[in-house]
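With one protein chain held back, the other chains of the complex are shown just where they sit.
All chains are identified by letter, namely A and B, in their written order; residue positions are counted from 1 within each chain.
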Amino acid sequence: MKQALFATGARGWRGATITAALLAAAFTSIGAQAADPIKIGVPVGLSGANSVVAPSVVQSAQLAVEEINAKGGILGRQVALEVADDGSGAAGAQKAFDSLIFDKKVNALISMETSAARNAGLPIVTRGKTPFIYTSFYEGRSCNRYMYVDAWVPDQQVAPIVDYFMKQKNAKTFFLIGSDYAFGRGMLDFTKSYIEKHGGKVVGNEYLPMDGSDWTPIISKLQAAKPDAVITSTAGGAPNVTLTKQLRAAGVKLPYGNLAVDEGTAKSMGADAEGIYISGSYVTNIDTPANKQFLAAMQKRFGADLKTPNDLSVPQYEAIYLYKAAVEKAGTTDPAKVIPLLAQVSFDGPRGTIKMDKQRHTPLTMYLGQVQADGSVKVIESFKNVDPGEQCPSLK
Amino acid sequence: MTLKNGVAPAWRTPVVIGVAALAVLALGSVVLPTFLVNNLIRAFLYAALALTVDLLWGYTGILTFGQSAFFGIGAYAAGLVFTHAGFSLPLAAGALAAGLVCAWLVSRAIGWLAFYHGASPLYASVVTLVLPIVLVQGIYSGGEFTGSSSGLSGFDSFDVPLEAWFFIAGAFLTVVAVIAWLFVRSDAGRLLVAIRENESRCEYLGIDVSRYKARLMDVCALVAAAAGFLFACVQMVVAPEYAGFVFGTELVIWVALGGRGSLLGPIVGALLIDVGSAYLSGNLPYIWTLLVGIAFVVVIVAMPRGLAPLAANALRRAVPRKRRIAPVAVSFVAAPARERERDDAQSPQAALSLRDVQKHFGSLKVLDGISFDAHAGELLSLIGPNGAGKSTLMRCIADGAQRSGGTVEIGGAEIRKLAPYDCVALGVGRKFQTATVFESLSVAEALRIARYRLAPPAKWQRDTTLELPQPALDVLRLTGLDKIPERECRYLSHGQKQALELAMVLALEPRTILLDEPTAGLTKQERTQIGAIFVALATRYRMCLLLVEHDLDFVREISSRIIVLHQGRIVMDGGVDEVVNSELVRAVYAGESHSDAASTEGGA
Partner (left out) sequence: MLNLGLDVVTTAAILFIVSTGLLLVFGVMKIINFSHGAFLTTGGYASVIVTQAGLSWWWGIPCALAIGFVLGMAVERFIVRPLYARPLDAILATWGLGIIVGQIITLVFGRGVQMVESPVTGALAVHGAQYSAYRLILVGVALVIALALGWLLNGTRLGLQTRAVIMNEALARGLGISSTRVRFMTFCTGAALASLAGCLITPLASVDPNMGVPWIVGAFMLVLVAGSSLVNLAVASAVLGGAQVLVSTFINPVLGGLTIAVLAALLLRIRPEGFARG
């Protein structure tokens, strides 16, 4: 019995060694052709508050990377995507950024984060000297030697709605409602000063804790104050939805500007969302060839799994192309060379021509839209090249 | 019993291991890859934090969700100072001091709220849950000053390379762990276990449990704040989630999974889960949390000691001839006789004096107008049918807060509303009806806890001798407990537990002892034994004994005086013969009301 085993064993061993050698040769030859891929790290909220929108962001990134690779990559090298979960918060972001920069050794980080996550990741970005393109709209004025922002800040988003209300709806008094966190307060602080600068009056400015869902006392105050219009900036997801529901349930029919809702959430709000005014740098109805091409490509690539592209996922797509342009212009992935060039390159994307040349931030075309009965967003007005204002004066 | 002086060098092992750990850390900081180093720095600080949770929960039984709040206070102290005032060495020292002081103040407040005589453990846990919630809302409301939900970042900190931080964080953990180890193994550390197992017994041994718990929490709060400060310095970012209750519950989960009540368990649990999640959670974000949740529930329900004992058992089997740490042998020694005992015989004051003591629950009157005196050397038995109020009366004597009216004096001093531990200081000891000892402690350890008030145990060492007063030694000798000082209480027989508890009460050197049904569950031989002990306590040591008993034969044999209680009132108070032969008493036990019996008796 043993002898028989040995016999097959010996033959087996020989065969295995030959196969292994062949495979090794095959792999190394493939490997030799590949050369180091350029790695782009995407730390994003796969779990936590951002987990609803994260899949759309990842899809945008995937499409961009696949399109680039199909055309030969960047500087002849293929691009690889490394996605890490930042838990939508500080602790998770530290782990994710650490993992991407020091373990996976990515060449650049391109993603959207919550502000807490972004702030937690910045020291690690600085330590790792890695270029970071932040693709999420936020409260503004976050500055770091290694970071660029290609999404909007309050200075760009608020004006369209307030101007429209004041001019077209003759609104003079405003009531502001928000969630008590950095973004909510930042947006509404800016809104308040903008309104007052343009001759309007803020008759109420109320905040609920971030996870609060009972807007009753605030709605009561709203009704007592009898304003001409209401503008809100709540945390995404549940607070947005509950506020809208409760406003409608209380019979509030004023012009309602929502600074924090996107098409997808608006659609899921159903009938309650009808009539809400939103302002953003992207809506799916944008009628440009670049956008139509983008949407078609997304539909083809993801089919039934497609997550509606939105104002958080499209900047991701464009940012990856911007990075490509900067690397090609620099001729290298060396951060010291790439970073200054990120302000000089531009890309024609679904949102128009994107160039991050205003103190690390980006002038954008902003769209004022109104949610229709079927959940879609009708574009009422568009404003070209809205300036982001003084974001990082010390970082020219 | 041989007299052995000297203290076992219990500090040697922990310190040696600590130094070895520091050496490993120094090596690791240069050898390990950067990503792992970064993760471990955070994990070390979390592990130190988990240790504080274990000390409070695993050892002492205080389930706390609030250690994250103290961590957050330390971290935000650094973050706020460095962001708004800049960074410099004096500022850093100031920030650390501010963080520690703030944590200490908050801990005092929590201690006042949660730890007081009669507080329920559930309430204490609830308070520790509310603390981080309130703190986080405070941070959110702070707007630009505190960074609100985004946290604070971009501030300067110590310019120290990561490898050095690795060593610093690891050293912090090592120092905390070694100190905790020394404390927990010491004689004083056994008190933590005693509190966890039987807080009420501790109070009746004269230990101010609430104050002890509050001080333990103060110390743990300071350690947590220090860990938070270091964390902010190395990470250069602070966020509200580090102070929140989700993080607080995560700490509890790590301790539970790693093994509560051990020191290595929480450290391993924290390190493995935190570092593991850094590697794994990216690949499976939802599943990871689900797995941890499932493991947590399984461990709580089926393996409350955590996974550490499993690992320890496996280790023991893998390393067969591991030298087991020999328990420190303890021998009992007679304590020097106290001045008091000689004074007692001359003192004219009653050992116990009750005047019109009342107790009612709502409209139900359980005790009404109880008045009597008891003197040194008396063996007074309290008898009466069920529901007469005997146990209630015992409680009213030993705990000042219990009675609804009247006065109780112990040795001439009024007990007013004093808690049990203060009543013990006045000279009364109470032996409970069910033998309440400390299951996990050994006989010697339990007795040492009993001596806590008179002879505080060593904080960092383990004594090999224990002084006990002669009466206690007599009881131990008589029942053979003096031969088995290292046996765990859970392995004692019922009679042995009763004897041990009696010895513990005697160790308090009380002048008055309250005994609640001491013969319950004893064999005839044990009853005779204990009867002889009681008589000796009264006659030889001049103590005043107050017994609640149902066994009338036992009562008749040993008592010098009997009080009969019926429906909350004293119906008879006199010598043994008088009471035993009384018609009234027979009627009372037969169930008639005492006024009927009195008329039958003819006004005896």
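The working rule: contacts are C-beta pairs under 8 Å (C-beta built on N, C-alpha and C of every residue); 3 or more make two chains touch, one makes a residue touch a chain.
The structure displayed is predicted, hence computed values, not measured ones.
Listed by label, the shown chains that the missing chain touches in the whole complex are A, B.
Across A:P37, A:G237, A:G275 or A:G389, the residue that sits in touch with the chain not pictured is A:G237. Listed residues A:V65, A:M269 or A:V377: the one in touch with the omitted chain is A:M269. For the options A:Q78, A:T173, A:Q246 or A:S376, the residue in contact with the chain missing from this view is A:Q246.
Within the complete assembly, B:I300 is the residue of B:L91, B:L264 or B:I300 that touches the hidden chain. Among the residues B:S125, B:S353, B:S442 or B:Q461, only B:S125 touches the chain that is left out of the figure. The omitted chain makes contact with subunit A at the following residues, 47, 51-52, 180, 206-209, 211-214, 216-218, 220-221, 223-224, 237-238, 241-242, 245-246, 248-251, 265, 268-272.
Where subunit B meets the omitted chain, the residues involved are 61, 63, 113, 116, 118-123, 125-127, 129-130, 133-134, 137, 140-141, 249, 252-253, 256, 286, 289-290, 292-294, 296-297, 300-302, 304, 362.
Heads up, the rule we're going with is that only the chains that are shown with their structure count from here on.
One finds 53 Å separating the Cα centroids of subunit A and subunit B.
If you check the complex, the residues on subunit B that touch subunit A are 33-35, 38-39, 42, 137, 140-141, 143, 147-154, 162, 235-237, 239-242, 247, 277-279, 281-282, 285-286, 289.
Taken in their complex, subunit A has these residues touching subunit B: 46-47, 51, 83-85, 87, 89-92, 94-96, 98-99, 102-103, 114-116, 118-120, 122-124, 127, 139, 144, 180-183, 185, 209-210.
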